[in-house]
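The complex appears here without one of its protein chains, the remainder shown in place.
== subunit A ==
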Amino acid sequence: MRTAVEIAVSRKSSAMYAGRPHVLLERGWLAFRSSTWIPVVTGFLEPVLFLLAFGYGMGTLIGDVTTGTTTMDYTLFIAPGLLANSAMNGAIYDSTWNVFWKLNESKLYKTMLSTPLGPLDIALGEITWALIRGLVYSLGFLTVVTALGLTPSFWAILAIPAASLVAFGFASFGMAITSFFKTYQQMGFINFVLLPMTLFSGSLYPISVYPDWLERIIMALPLWHGIEMVRAFWFGNISSGVLVHIAYFLVMIATGLFVTSRRLRALFLR
């Protein structure tokens, strides 16, 4: 049996990291087991409802959509965009409101930082937990879409790693932003940004319909990159443009992790 000290020494722990982010997942699972399932189910249902309402409702009116040179059924067009949305929703759910509560109400991170865990363990662990929820949401969505016969080919499965990247990015960035918020009013700001981003980022129609300036703003936002990336894999239209989307999310993930761990240190180890 190794002692806590031997373990810490063998891990070459630094001031920021003890090499043990997975214990956050264990804690997440313990707490999740006994929590209510309602928020999980509603979070998952949201994009499914969008798919049904817009795809079968609006879709009947619209018929086909043309982007660039391809023309396709409207429902087919919106499915990958909503998949990206689903990944984002799952990741945001844990990395914002749940994180806010653990930062400010239950002081869970403060307790964790009185053990050998470092701020980077917490940031990585919590973001991974949020990422997993995003992944589960997108897998669920993929299942529904496949059941409805909307998957273009077996290779649409490649959209799942892409959706994971989207979830990872939003989880990381979401936690970083939340770490600056102290009040519920400030938290409301997140929803204020999310709703228009969800509506305008091109999951429901191609953003080429916008005036130039608006198109540029949307193209700077993460959700558009996420939707385009997932869509590219979904339809197997892989071009060099995909690299830009991937790079966008890698930067988002790295920035989020860096800022979150710094903020945790500034908040609880000062």
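Rule of thumb we're sticking to: a residue touches a chain if its C-beta (ideal position, glycine included) is under 8 Å from a C-beta of that chain, and two chains touch if they have at least 3 such contacts; residues count from 1.
Keep in mind that, in the parts below, contacts and distances are computed from a predicted model.
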{"item": "Undisplayed chain, where the name is taken from the UniProt record, one of \"Cytochrome C\", \"ABC transporter\", \"Tryptophan synthase alpha chain\" or \"Multiple sugar transport system ATP-binding protein\"", "value": "\"ABC transporter\""}
{"item": "Options A:Ala15, A:Leu49 or A:Met72, residue touching the unrepresented chain", "value": "A:Ala15"}
{"item": "Contact partner of the left-out chain, one of A:Ser114, A:Gln185 or A:Ser240", "value": "A:Ser114"}
{"item": "Positions on subunit A where the hidden chain makes contact", "value": "1-5, 7-9, 11, 13-15, 17-18, 20, 23, 26-27, 30-31, 34-35, 106-108, 110-118, 268-270"}
